[in-house]
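A single protein chain has been omitted from the complex, and every remaining protein chain is retained in its original position.
Up next is chain A:
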């Protein structure tokens, strides 16, 4: 049964990583880009404000970083739990 327990641990580590990633995903797009934009209005970026920059540039860059981080972290997690592909 130890393989089953390890599989469960693997899965909950994965779900935790997904949740953290999705919080960042929502924060930069729906947060900084839309809802929290008025709070960032004081920080100006080349003729506009930081919220405008996040909406048109920053969120895309963070999305990229998130996907590569997740892929790297998961491939490591696969090996730690011995569930990587043969």
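As a working rule, a residue touches a chain if its C-beta (ideal position, glycine included) is under 8 Å from a C-beta of that chain, and two chains touch if they have at least 3 such contacts; residues count from 1.
The criterion applied here is as follows: contacts and distances are computed from a predicted model.
Colleague: Determine which name in "Acetolactate synthase", "Cation acetate symporter", "Thiol oxidoreductase" or "cytochrome-c oxidase" the UniProt entry assigns to the undisplayed chain of the complex.
Modeller: Going by its UniProt entry, the chain not pictured is "Cation acetate symporter".
Colleague: Considering the whole complex, not just the chains shown, which residues of chain A touch the missing one?
Modeller: 7, 10-11, 14-15, 18, 21-22, 25, 29-30, 33-35, 37, 45-49, 52-53, 55-57, 59-61, 63-64, 66-68, 70-71, 74-75, 78, 82-86
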